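Omission of a single protein chain aside, the complex is shown with its protein chains in their original locations.
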Amino acid sequence: MIDFGYGLTPSATLRIENVQNPLFEELHRREPDVVKCISCGSCTASCSAGCFTEMSLRRVILSLQRGREKEILPMLQHCMLCGKCQLVCPRGINTRHLILSIGKVYGLADQKEEVRP
Amino acid sequence: MSENVVVIGGGPAGIEASRRLRDLGYTPILIEKEPVLGGHLARWDRLFPDGVEAHTVLDPMLQDLDGIKYFTDTTISSINRLKDTWVVKLSNGLSAQVRAILLSTGFDLFKAEKKEEYGYGIYERVITNAELEDWFKAGAAPQFDGVHTIGFVHCVGSRDEKAGNRQCSKVCCVTAVKQACEFKEKYPEVTVYCFYMDLRMFGRKFEDLYLKAQKEHGVRFVRGRVSEVSEDIDGHLFVKAEDTLFGKPLKIKMDMLVLMCGMAPADGTSELARMVSIPVGEDGFLVPASIVGAPCVAPRDGIFFAGTSTGPKTIPETLGEASAAALAIDRYLKTPARR
Amino acid sequence: MIYQGKQKIWSEYQKEIPDDHWFYVRSCIRQSFFPASEKMFLEILRKRLGKDVYETPHHTTCGGIAYHSEAIPQETVMTIIARQFALMTEAGYENYVCSCITSFGLYTEVMEDWRNFPELEAKIRENLWKATRREFKIPACLAHASDLIYKFRNAIAEQAKFRLVNKATGEPLRVVEHIGCHYAKMFPSKGVGGAEYPYVLAGMVESWGGEVIDYPERRHCCGFGFRQYLVRANRGYSLSNTHKKFESMEPFKPDMIITNCPGCPYFLDRWQYVIAEQTGKTYGGNGYGIPVFTYEEVAGLVLGYDPWDLGLQTHQVAVEPLLDKMGVPYKPEDKYKGLNGKQLQRPELPMNIKCC
Amino acid sequence: MGRIYERLAQDYRIKEGLKACISCGTCTAICPAAEFYRYNPKKIVTIVQSRDDNAITELLKSDVIWYCGECLSCVTRCPRKNAPGLVIMALRALSIELGCFVESEKGRQMLPLMHALQRNILDYGYCVYPKTFLYEKHPEYGTVGQWTQEHMEDVYERLGAHLGQVGPGALRRIPQESLDELKAIFDLTGATRWMDIVEEKSREKAAEMGLSMEEYEAQAFNQSSSCHLNPQE
Partner (left out) sequence: MKERILAAYDPFVLPFVFGITFVIGYCLLALFKVLVQLSPADRRKFALSLITPSAILKNLRDLFCDCLLHVKLWKRNKVLGYMHSSIAFGWFMIIVIGHIETVLYIPERLHKLYYPIFFRFFMEEQKQTLQGSFFFFLMDFFLLIILSGITLAIIKRFRSRIVGMRRTTKLTLTDLIGLYSLWAIFPLRWIAEGFTAGVAGGSFMTIPINWILHNFMSKPENITVAWWAYSLALGTFMTVLPFTRYMHIPAEILLIPMRNAGLPVRHTRKGFTLAMLYSCPSCGVCIDACPMGVQKKNVQDATVYMVRNLKRRNQQRSLEIAEKCLMCGKCASLCQVQMDACGIRLAYRTAQEKKNNRLPADFSYLNAIAPQQVGEEKVLYYAGCMSSLTPVISRSVQQVLQAAGVPFELMDRDGSICCGRPLLLAGRRDEAQQLIEKNRQLIEKSGAQILLVSCAICYRIFKEQYELIGVEVVHYTEYFNRLIAAGRLSLKNSHETLVYHDPCDLGRGCGIYDAPRQALAAVGQLVPALKEREESVCCGGSVGSLTLRYEDREPITRGSIENLTANNPEQIVTACPLCLKTFGRFAPVPVRDFAEMLVLNLETNKNDTK
């Protein structure tokens, strides 16, 4: 086998038409308002954690819709649940509960019991 | 005998203005190049934002044409200035000498085939918003089997310098959302995408329609202009856009794609403008004396505008402007001692 | 697919191409990898069609590859191009035909820039004068070599010995056409058929009896990407783009690929080999892969030239299955012969892709 | 408006390629690099359009400006007649002028590229030349390529090329006075200066990285870290 020194690289293109997204469907069942998001970014702009990190709830919601949770969930772990996003959301989404629900739907079962620091 | 006024263009603006002029005591001469009156409204099935049937708006207007002389299938051969009057020669051989002409020439739907990359006229499953209205009106199911995913492409021929239409056509966003909702109402199982750049939901109840599309119908909105459409071996479409909010390219296989063709200046408008020596804007629409203060008045004596001949408008705006234009004509004709 | 729709677009993008008297410049890549194609171009125009095509030994690269790899500044590339134009002017020609698509795109762009910014043109004229004491006129017509073959496609068809037809079934061959990105994507009006549905190769294929197939990733770049290929570390990009195209065209079962770009035939050919070596996958259904040709090679085959004189032996993907399909006779024993019939040692056989 | 942006705006490719972007994403949608790199041309145009010198300087030092393949497919689709590809080219040129390119892995590839391409042009009059296109550096040249290289004279002669010969024809030897003209153009129009910048900055960077120039060049040519690529699905 020849060592070419390179190979096929993964594609970034989102393919969403036939992709089953049962996790998001479950989230939608729990949080019907999640589809009301208009990606205005108010949440991101006011985010307490966003002041120190890349945290953006808008992006989290979109990424979950696109089935790209892996890349985005670490971001959500920065959330301090302060609730400012809820105050600024023009669509009145209960963002705090949404964040908690995302944890319930996407969280890992083995992380149920939190490890004390 | 009452004074004649020539109204060119028998769409909602022309009909409404003619009725108002008649009410004010004039005899409108309404010229329409198509075989029937009503313009694009006659073709449409339902209207945003509340889904009222288009004919319920148009029919009462068409049933109230007494006192209006109208000619369908008729075009303008020439218009000439004679002292303070205009001599209008029609293609049917008739001519009229009037002091005031109303140009309500409307718009043409943007010719979707000009956006070559969308493949309208090449890929069978790419249709236009107007064709979708035809289907809705006929009550017919989509002509293709197995439509599971359908996309609406906003801004086709709008906000597009390359397509020669830089302006926003104003009504396509809400039309797309309206059609998406209607489609979901008829076929709830179909996944519907809307590809938009901005959702310009400027009117009353428009935002409600958007919310309804999101919440009740689960229409999926993707912020990104469609870049390219291609056809698979089985005739299905691949739509490429960037999911700009996500920041990654997106490729979706579609069973049908609806192009939201915007409003382009009507064919022949510039020719009419030349006949009466009024300017045409860079965008091809007619230019009023003041776009804010006098939107129905041309910068030339005796020429008036109503409706989309001066730029994209909604139906209520058009009807409102038609009434305003009739009043402006009335005032013009009643003001003595013009130069 | 509604064919009439495409015809309508084609009719809107027709290009004025003068009949005769051309100043010809070569391509860095094509002369290195497909020298026989350039030879065939001159052969067809000069010998078959009796046209005047002039080539001077003094002409050079346009610098496009270096420019697009940022190895030389824009001003340098413009001055080199000015020098090329000066050679044309000095030779008394005003129709400029280039063998390379990158050159074609670059010439078009440079001429456009000069038109938009006359001060830039003045500066380049000054540069050229300072460096070489030459002066130039801007060509009256700029064409790519494929434009000329397109223009004379029917004349070629008239002299054809073979057609792009499956000899056994009489069915037209299914041909994928691949247009170089810089041909019309920047300036759709400069290409025959425009940017979205270019007709330059499709016209040749139709004239010569084949059937053009349109697959979803037709418009996608082959992935050359200049530095993305030239630097080994980046070649995954180049490979992946070609892979994407082949995956997309595979269901259409193409018999062959025709290209008008210097790099594309090389990449579409060699990346099939690499994909096969790395993943075991071959396209075309017979284990050989889908043969890739330049338009001159296809013209040469149609006109009945010996495949080995056309350089088809330097393709990694074997062309013999297609030659058999077309009914083109060839001598397998001549394939790897050198000068004067000298038999050279045969190349090694690759692992996963079949060769003859 | 900052000084870096002003300097960038002098570039004719910015004048041609950046009118006013509306972030519609048609460019990214079909961009080959956006698919196979962590790359989004729209974002780059947005940064340039912001005229923020700090952000632009970041760009000049980053890997992202080196991902584009310059296929210019983006130009076709832009509804505002912009050309993101040209904007990238202007950024790259400025990155070289300012010596920022050595700060990124992809930027450091300038050294092998510059060597290969400038030398080819000045020695042979062409960007690519069979004698410098070696199978060892191009294993995808394939078994046929290897064969071609081994039998270069025979193969090219049979295919009608005039490898290294006088007079017109493929791969001919370009007359020396023509090569001299190219050299004069290089000296006058900045290509030689670019070579000097790239060599000097690369030497500095190599020293900083504790590499010899040869090691540095080989590393730039061969090595690619995974941070450029998208995550595997």
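Residue numbering begins at 1 within each chain, and the chains themselves are lettered A, B, C and D in the order written.
The criterion applied here is as follows: a contact is a pair of C-beta atoms (placed from the backbone, for glycine too) under 8 Å apart; a residue touches a chain by one contact, two chains touch by 3 or more.
Bear in mind the structure is a predicted one, so any value in this text is a computation, not a measurement.
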In the full complex, displayed partners of the excluded chain: A
Among A:Gly41, A:Gly67 or A:Gly83, the residue in touch with the chain that has been omitted: A:Gly83
Footprint left on chain A by the chain that the document does not show: 33, 46, 48-49, 51-53, 73-74, 76-84, 86-89, 92-94, 96-97, 100, 102-109, 111-117
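The rule is short, and it goes like this: only the chains that are shown with their structure count from here on.
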Which of A-B and C-D has more C-beta pairs touching across its chains: C-D
Between chain D and chain C, distance of the C-alpha-averaged centres to the nearest whole Å: 22
Separation of mean Cα positions, chain C and chain A [Å, integer]: 47
Chain C, residues touching no fewer than two other chains: 195-196, 219, 232-237, 239-240, 244, 274
Residue numbers of chain B (touch at least two other chains): 117, 223, 228, 243, 248-250
Chain-level touch network, classified as line, ring, star, complete or other: complete
Of all residues in chain C, those that touch chain A in their complex: 232-237, 239-240, 243-244, 274-275, 277-279, 351
Interfacial residue positions of chain B with respect to chain D in the complex: 117, 155, 159-163, 197, 223-228, 240-244, 247-250
Contacting residues of chain C [partner chain B, same complex]: 1-2, 4-6, 8-9, 194-197, 214-219, 251-252
